[in-house]
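For reference, the structure is listed below as structure tokens.
Only a single protein chain was left out; the remaining protein chains are all shown in position.
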Amino acid sequence: MSGNACSPLREPLVLGGKKLGDITQDVCGSIEGKPSTLWWFGFLLALTVAGIGAATMGYQIYTGIGTWGLNKTVGWAFDITNFVFWVGIGHAGTLISAILCLFRQKWRTSVNRSAEAMTIFAVICAAIFPFIHMGRPWFGAFWALPYPNFRGPLWVNFRSPLLWDVFAISTYFTISLVFWFIGLIPDNATVRDRAKHWLRRAFYGTVSLGWDGSVKKWNHYETAYLIFAGLSTPLVVSVHTIVSMDFATSVIPGWHTTIFPPYFVIGAIFSGFAMVQTLLLVARKTMRLESYITVNHLEVMAKIILLTGSLVGLAYGTEFFIAWYSGSQYEQFAFINRATGPFSWAYWIMVSCNVLSPQVLWFRALRRNPVVLFIMSIFVNIGMWFERFVIIVTSLHRDFLPSSWSYYTPTWVEAVTFIGTFGIFFTCFFLFIRLLPAIAFGEVKGVMKWGQPKGHSHDAGHSHAHGEVKHA
Amino acid sequence: MPELLYCGVFKDDEDVLGAVKECREAGFDIHDVYTPYAVHGLDRAMGLPFSKITWVTFGCGLGGLTFGLSLMTYVTDYDWAMNVGGKSSLPFPAFVPVLFELTVLIGGLCTMLGLFIFCRLYPGKNPKMKHPRLTDDRFMIAVKKNQNFNIGRASELFRKFHAEQMLDLDSEYDCFASQGGTS
Amino acid sequence: MQIEFNQNPRPAQDDLADMPAELRQEMERVSKSRRDFMKVTGMAAMGAVLAGCTAPDRLVKPLLKKQEHIMPGVAYDYASTCQACSANCGTWMKARDGRPIKAEGARDNPLNRGGLCARGQGQLWGLYDSERLKGPLQKSSPVKWEELDAAVSGAVKGGGAVLLTGTVNGACAREQIRRFCEATGARHVAYDAISAWPIAAAHKDTHGAAVLPRYRFELAEVVVAIEADFLGSWISPVEYAAGWAVNRDLRNGRRTLSKHFQLEANYTISGANADERIKLPAAERGALLTALANKLAGNTRFGTAGAHSVPPEKLDDIVKAIKDAPRKALVVCGSDDVKHQKLVNAINHMAQAYGNTVDLRNVSQQKLGNDDTLAQLLKDLESGAVKTLIVWGANPVYELPEGAKFKELLAKVGTTVAISAFPDETTTECNWRASADHALESWGDFEPVRGLHSLSQPLVRRLYDTRNPLTSLLKWAGHADGNRDYREVLADYWKANVLQGGAWEAAVERGFVDAQGSVVTNMPVMNEGAATGLNAGALATGDGLEIVPYQSVLMGDGSQANNGWLHEAGDPLTRATWGNYVALNPLTMKELGIADGDDVTLSAEAEGRKVELKLPAVRQPGLAGKSAAVALGFGRTQAGKIVYGMGTGALTGAEATIGANAYPLLARGKVVFGTVAKSGGNRKPARIQEHDSQEKRPLLKETTLEQWLGKPDAGNDQHLPPANLTLWPRWEYNGHKWGLVVDLNSCTGCSACVVACSVENNVPVVGREEVATRREMHWLRMDVYYEDDHKDGLLTENENPLAGFQPMMCQHCENAPCETVCPVIATSHTEEGLNSMTYNRCIGTRYCANNCPYKVRRFNWFLYKHNDLTMNLALNPDVTVRTQGVMEKCSMCAQRIYEGKRNAARAGVKLPDGAIRTACQSSCPTNAIAFGDVNDKDSVVTRLLKDPRNYAVLAEINTRPAVTYLTKVRNRKAPPAPADGHGGGH
Partner (left out) sequence: MSAKLAILFLLLTIAFGLPVLLAFRTADDIQLPGVHTGYQPEQPIPYSHRLHAGVLNIDCQYCHAGVDEGRHATLPSLSVCMNCHNTVAGKTDSAKAGINTLREAWNSGEGVVWKRVHNNPDFVYFNHMAHVRNARQGKGIDCAECHGDMTEAGLGLQAKNRTMGWCVNCHRDENAKYEQEGFAAKAPLDCDACHR
């Protein structure tokens, strides 16, 4: 990186003077060789955790929801907390690929593939919870869908936010999957063409759908990709809005709040970015992707985290103000109880992790320090889990009639189930980084000249074919 | 009936862009251009029209919206109107989230199908790669050897843009098949 | 339709022995089909499911002979008498397909007037208890009846026989006992676990007759109750509550209220419902009674009163109230000191209560025990004079304070015989165990009040090899009647002595013969001298805390300890279930450094017995001074498995026993003092309700008589947003629209409705551990809210709060929040305004329960076991047994509504108001619950909805409940105005 022709505004997106072939080699090489011991260790560990989690879920489904610590007053706790938590995590992936795509933020290319994969795996983990939280999932799995039947027919209730969730989550999952899959097609084609073994050729041949790099196809492809970005952006906002409506449309003080849709969406962006950062910091270190995931990328994300974290803090304050302003004694109590009641510990964990810890990012040095960012992102992940826990449990445990007030203590089953979803998530992730190109190198190649010294270009007239470079 | 092609292989996207423009200026009929990534502006340079896939999305999204609205109206009001929570049997505000989701879902799925149809993509398709590194780091312009074609002009033009190779191929040529590889 | 029950409802050709075998098979089938909705199908149906893709073959066996009176699948009511305690209320037992499924109070019975307490409702559990004695035993080995009869009749003929019983008040039953004693020379000793003998003994001195008067609360405008929980557990609570409620009911245009003073050390539901509750430490009872008597008399002829803690102005209030209501005041006292009772008699005499509110003509025979003869028996046992002891209907080893000694003495007696339907602590100590019919399987007669003869009839064929206890006695006496069916013996006796020409069949159909008017007695005259100079005014003294053993509303004397319904219903005041607890005043707890739920050891010495109980402590506001209250009736060890709390079985033996036996703490006539100390550990009480302050919320609205007279909506003038501010037009209800109105003024919190609801609706009993996890399944719960001084916000430190009860069930909101959120329409609104829950559609998201502002929805956390096949016979066949993972809640007894509508349609009449009665409504001793059609202009509920006292809980969230409440009105001075502006009662 000699400073002779460096872009005055931006640092290069790809460091180390890579050539096109180097990128292909870097990314494909990692999935072509034999998996490393570290990979096997990680994969088997994740698989074990996932297996234990799955067995626990099986036990719970067979024995009943009673294996959880729920009670007559607190009907949701870990289950829906985990659901919202995972959905929130999932949102960052879509945001990075879709919204940043629409905003032409080129730095997304190095991270968007894994972020999208994270979305899909997080949504899988999230979708587990609405399923297993049902008392009778063996019926609920299909009764919640509107299909013609012999019951009169008795359909579903389109007034129920839970049904909206069914549509929102399945749409979100489907569209994210399609988006991710379409993004993978050219890269898979690359892997296919490099493959030596017939099995690999067959596999990547199937998942690349016969892609040949024709510009006639690129023409449709680019348009479709943009459309998906355009569809996903409102979708990601709608999904967390709908998730928030599970609470916002109810009558329970602490849930019955109009601020929830924006509050949840911001919270999702916040937690999602924190999770992406956690994963990237690990991936960057362990997979030696420092050239692709630069400190610059991390800093940009840190700024978003700082912004959204402060917005979340604003939302917490607004809730209290509105509770006071409403004049409703139930509403006021719900919030006083949140901060001072039996679950105040959870509340204060939430506030310190979500609002206070990101404030360190005001300092540039800390923003660019991977260790600080890692610790902070873990805090944010914890804090955002507690945010959902606080909203769900503290609102439920003391609502209108004091006679029903109670407390909630989780059981080992809930804890193991939650940990198990991390196992599922990481199992998927480990498989993903072994099987599919973890970096969208097709897109990276498209932006690699960005901020690079004009190297081997021979025709100055064509050197700035990328209009964005100029406008940047 | 395979078409005869004259192909230039390039290493840099800017060269390809320039070469394509000049090919068009020279009046050659470009069969296709193959690139490992979407080179910005190349499609326009080739004179390709904007993709019609947007209309698929729009139409199917609208279809999804209509389907959702008719489904919910039929279900909650016409087929079995129930008193649920004292609310109307036609609660339009409650329909909004599902309407949006169905619009996006059906619009999105049809876009995917549209893409596959427009690009003739499907699992198991043999891509007939013209050059083994086209998905890696090489670019290729394939010009039709028809009445507008001039071999001297073409090779000169390709060379001007630092073409690495120049090949005579036909449209059915598959570099992997010709190497005896399976695909 | 009430008809005499055919002893043999099924044909004799049917050789299936014991319990109805087809039902047993049905049970087996049902218990095998996991994750399937289950219920007992009526009819003689038995099934075997051959699983497969084709239709499962289910088998059915029709009756051999057509029955004239009984339609399969149709329930009939049979009049009978409740034997859960010796109050002997009248019942209408609902039986279907040859088995009783529900007990209801007889509405025509002059004693209980339609109500039936929780214990009466719970009798069914006892009938179907699979741990009953199933046949005659010698020790624990089964024998033939002949062997047992030979052995026992041989023994009784040898002389020195004693028949020890509880209260036996039936005319025919007493005649059989007389015949038995006459033939064998045996002596009959009767005692009551909770004795009323001091009252009878006092009357022996003051009125010359050892009788227990009948207290007529319906005539009392002033009630002064001293340590007598007459609304909950004292002598005949249903009768008393029904009488008390007559003068508390403001629904019928009445403008006055009786004045109810409650002076007590323990906190009882009578105290909670009183107009003035005055804390009176047990040690001060004599002093207070002396002072009261002196004040009434205007002199000091009753002796010097010690320094008691009752404020003089309160005492003046009481005296003034009594004086202002001559012939209409009633003083009752639960003290077991004869001197105290004599003072009460003197006070009642001065209040001119005798002949008015205290009836000495139709005296109560609900407690016939005599402590003096019992004391003699103990002496005789010690001296070895008793050669044969027959115990029937009593459990002296457990329930006598000196039970441990009794157990030792029992071993000395040559032949010991227990006549009992259940195993208990005494039965297991006896050589011979004569398995007795359960009350619901046998003929019997009762005379709870002199002149009121009441019958019990079998509702089911004997489930086991059991025998009517009186048949056993007659057999042992060698009497020829011992070989006759007891029904014939009873019928003959009644025809000769009771019916006075009336028809036996009519008596059986009605269940009782009311000959109260024909009782002729010379009204005894008060011997005033007997009550003076008693010198009872001194304070009892001792070290430490006063120990107050009391009878709990649900468990009573403990004879029904193996009953899950009663254990789980929860004490109305502490809301603790499954076991007894050391109840302490919050101030005392603070002083002793004991926290709520801490394990404590209570040590005391009573009549020389050293007693040590290890129990958890619970907080009980309003307990007098330094005292600790412990409920009797718990800590049974030989009653069965239920007393272990239905846990997972991890604990066994003494460790697992819930509660401890407090009977040894009873010291007749004396106050016991003891200490309570932390013993480490925190066995959390399994509580149904953990928070008992209203937090200034207008939920249970209350006002005072004075305010109400001035302003009919006093206490109910909460400012509400206009109800018509709504996005959607209201649904129209053109047919019936059901409504239920609870009069909080009549509700005493006795929890009969809670048990009635559980029995009617197959509500599962989940056991101690699950209740502790806050997962009890009650569809109807009894919320208690103490008056709050708002100091703490969480714990009431108020010294002497009154409490209000609020039965809380599904409110059947017109704008139900639960319905909107169900994704699969498992809960929706009916065209008759009910919120119906469809279990078979439910997928168990629990969203509805979360969104219920009243938190009345209950989730099936597990597949609650129905593997006690006999117990399953108690299930109501008209209500689905819910499976794992579905939500359930009050259906407003939909099965009864449809039955009522069907029957009206069959008769071709418009459904009359009151034809449909919900289970809670029909159990209520004080008639606090009204149910009916709101669209019927003339119905009771329509009238009550217009009452200015009527309000909906949480009306501000516009759920428009179909269940509404009427403000509680107390006859007392207005409490300080509530701190908030919402106009709530508290």
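Order of writing sets the chain letters: A, B and C. Residues in each chain are counted from 1.
One rule holds for everything that comes next: contacts are C-beta pairs under 8 Å (C-beta built on N, C-alpha and C of every residue); 3 or more make two chains touch, one makes a residue touch a chain.
Computed from a predicted structure; not experimentally measured.
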Contact with the hidden chain (one of C:R254, C:K711 or C:R902): C:R902
Of C:Q366, C:T773, C:T880 or C:T967, the residue in touch with the unshown chain: C:T880
Option touching the unshown chain, where C:G185, C:G710 or C:G735 are the choices: C:G735
Positions on chain A contacted by the hidden chain, ascending: 147-154
Contact footprint on chain C, counting only the chain that is left out: 11, 13-15, 36-39, 41-43, 45-47, 53-67, 71-74, 735, 828, 830-832, 834, 836-841, 878-880, 891, 894-895, 898, 902, 905-906, 908
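As a convention for this text, only the chains that are shown with their structure count from here on.
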Computed distance of Cα centres, chain C from chain B, in Å: 79
Chain A and chain B: spacing of chain centres that average the CA atoms, whole Å: 28
Computed distance of Cα centres, chain C from chain A, in Å: 58
Shared interface positions of chain A, touching two or more other chains: 154-157, 159, 161, 163
Junction residues of chain B, two or more chains touched: 84-85, 87, 91
Interface residues, chain B side, partner chain A - complex: 12-15, 17-18, 32-43, 46, 48, 50-51, 53-54, 57, 71-72, 75-76, 79-80, 84-85, 87, 91, 94-95, 97-98, 100-102, 104-105, 107-109, 111-112, 114-116, 118-130, 132-137, 161-162, 176, 181-183
Touching residues (chain side chain C, partner chain A) in the complex: 35, 689-697, 699, 770, 773-776, 781, 783-785, 806, 808, 817, 820-825, 841-847, 849-851, 853-855, 857-863, 883-887, 953-954, 956-957, 959, 980, 982
Chain A - residues contacting chain C, complex: 63-66, 69-73, 75-76, 130, 133-137, 139-140, 143-144, 154-157, 159-163, 166, 246, 249-252, 328-330, 333, 396, 398-407
